[in-house]
Each structure stands twice: as structure tokens, then as C-alpha cells.
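Of the protein chains in this complex, one is absent; all others appear in place.
Up next, chain A:
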Amino acid sequence: MTTTTTSRPPFDPELEAVLGALAEQVPPSITPEMIPFLRQSPIMGPVDELLAERGITRRDVSISGFQGAEIVVSVLAKEGRVGTGPGIYHTHGGGMIAGDRFAGVAGVAGIAEWIDRFDAVAVTVEYRLAPEFPDPFPVEDCYAGLVWTAEHAEELGIDPARLIIAGASAGGGLAAGVALLARDRGGPALAGQMLICPMLDDRDQTISTRQIDGVGVWDRTSNLTGWNALLGERRGGDDVSPYAAPARATDHTGLPPAFIDCGSAEVFRDEDVAYATSLWAAGVQAELHVWPGGFHGFDMMAPHAAISKAAPEARTNWVARIFGA
């Protein structure tokens, strides 16, 4: 019936049904005026409850972020944990413009399950958000948190040989950027990078960004809102570093093994697939899942759906192999 839309892979029917039911609550297009609304919902209360339900304790530590400013990280571990085990350094999502360090920690697809299952210690960082703190604040704050984590590994009970970085969406892009920074600065060694539907490319040139325009979740307009907040007028130009937009990286050698996933009906599909391809080309191990009919963040929005059960299982499975669990 429509004649103007670029054809795109159909949404998984179960996801499409949820999208229909939530259409008013989840507009496909996020514009800059909506940033304050995205930030307003309180998150601390329920997070503490959710952590307590899983027997996870939280310790907040002030550390030195980019240019020495104070930022906060939370250390999460099972109550009464002793000894040394794997570590997870987490960079949260939210389009570079919203979210906090607990976003994604307690959810279904979150890392609370890995803390539990692998007796891991997680460190999650409150990096400063764009547009108030544009690039390089977010990625440099995230890098500072990784350095702190590695330096305090012994005290935290983390085996430095089994420390991974993980993030979803913008957090996935930041995780990839931090992994590039760590390699280039001779920083902490990472055992793996878990890039969940990562936001990697500021250039808005892919087929998938044209396909997901005004439909689904985190469409082309939303994505431009995020990148413009982070990069301002530099977005899409020559003056963007691979640490801000890892799709810009030209050298992928020596990066940690990667897990990358996305949906076939999301803006990030093509840049995520391309990143995996670049890693393989450089001899880096990577596992790639493109879930058919998935929109951005489908497993958070429709956790009951069949493919929403499969996606986190695949992630946990990879983490288990990386940790040698």
C-alpha cells in the first residue's frame, strides 16, 4: 500500500505486534527536543531492588575521569564474594545523550546474570553525556574507568587476564572505542569486547539507515540526534576519530575477540556487520549474530519473544567461553 518507503526486512511478527501495541510510547524518531524527556525517568530505586533480589551488592567509587574531573563508577559483585574471578567493565547505552550506569545492568539482557553465573565483578561507569559533554568526554571517561578497573583489579578481585568490556547501543560503540584506545595507548589488555547492537558509524551512509527511517526503534532521525549531540558539526566530516566512531577505524589488528549482535531491521545492522568483517579481515576473532526481523533493542522491549530469548542466550554462551567457565 505504501509506495515511498525503501523496502526493508520485515519485523519478526512477535516483535511487530509489540511495536504496534507500544507505538505511542516508543516513537521511532527521537529529536533533540526529546532529550530532557529521555533523561527524566528515575532509575536508582528499582535498580537497587533488582540487585538485592539477585544478592548483588553495589559500591560507588569516585575516580578521576577525563582531564581529572571526578566521575563515579559502581562496583557490583555477589554479596560475600571472596577470591578472584572474571571481570566485566560496562559502558551503558542511551544514544550518547541519555541513560545512566545502571541502564542495562539489571535488565533481562543485562550483566547481572553474568555476575551471578560466573561469580564475576562488574564495574559500570557514569561517563558524562553529550551534548553538554561532547566527544571526546564520553569515550575518554569510559577509558579512564577501564584504566582504574585494571589498576585496582587485585583489590576488586578481578583476574586481569579475564577482564572483558561490554556495552549495548551507544555503550557498544563506546566499548569498541575504548578497546581501540586501550590497544593504541598500550592500556589494559581486554579478554574480549561484547558489542551489543553497537552504535559505530556517524556517517549516515548505510543502506540500513535509509531502510529504518520513521519506523522501528532508534531510527535514522534518532541516530542523527545522537551523533550530532556527540560530534556537533564534525559529524560525517573528516575530523572524527575512530575512538568516537569505531566504524572509522582502518587498523583492526591486535583488538580483543569480539561478540557483535544486532537485528536485521535496525539502523546499526550494516555498520555492525561491517565491523565484524573488518575484524575478521585483520585476523581478529569475532562472533556475529544478525537476528532476523529484530528492531533496535528488541530483546529489552519484547523480552518474551522467541528471538528475544535466543539473543541473550547467545551472549551468555560467548561470555562463558571467553571466561573459560
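Here is the rule we go by: a contact is a pair of C-beta atoms (placed from the backbone, for glycine too) under 8 Å apart; a residue touches a chain by one contact, two chains touch by 3 or more; residues count from 1.
In this section, contacts and distances are computed from a predicted model.
Asks: Leaving aside the chains on screen, match the unshown one to its UniProt name from "Glutathione-dependent formaldehyde dehydrogenase", "histidine kinase", "PucR C-terminal helix-turn-helix domain-containing protein" or "Molybdopterin synthase subunit MoaD".
Replies: "PucR C-terminal helix-turn-helix domain-containing protein"
Asks: Using the document's definition of touch, tell me which of A:A168, A:A182, A:A229 or A:A258 contacts the absent chain.
Replies: Among A:A168, A:A182, A:A229 or A:A258, only A:A168 touches the chain that is not shown.
Asks: Check the options A:A130, A:L163 or A:V217 and report the residue that touches the missing chain.
Replies: A:V217
Asks: Determine which one of A:P131, A:G236 or A:P303 touches the chain that has been left out.
Replies: Final answer for the missing-chain contact: A:P303.
Asks: Which of these touches the unseen chain: A:R8, A:H92, A:R220 or A:R269?
Replies: Touching the chain that is not displayed is residue A:H92.
Asks: So which bits of chain A touch the chain we can't see?
Replies: Where chain A meets the chain not shown: residues 1-4, 10, 12-14, 16-18, 20-22, 25-26, 30, 38, 41, 43, 92-95, 98-99, 103-104, 107, 109, 168-171, 196-197, 199, 217-218, 222, 226, 296-297, 300-306, 308-309.
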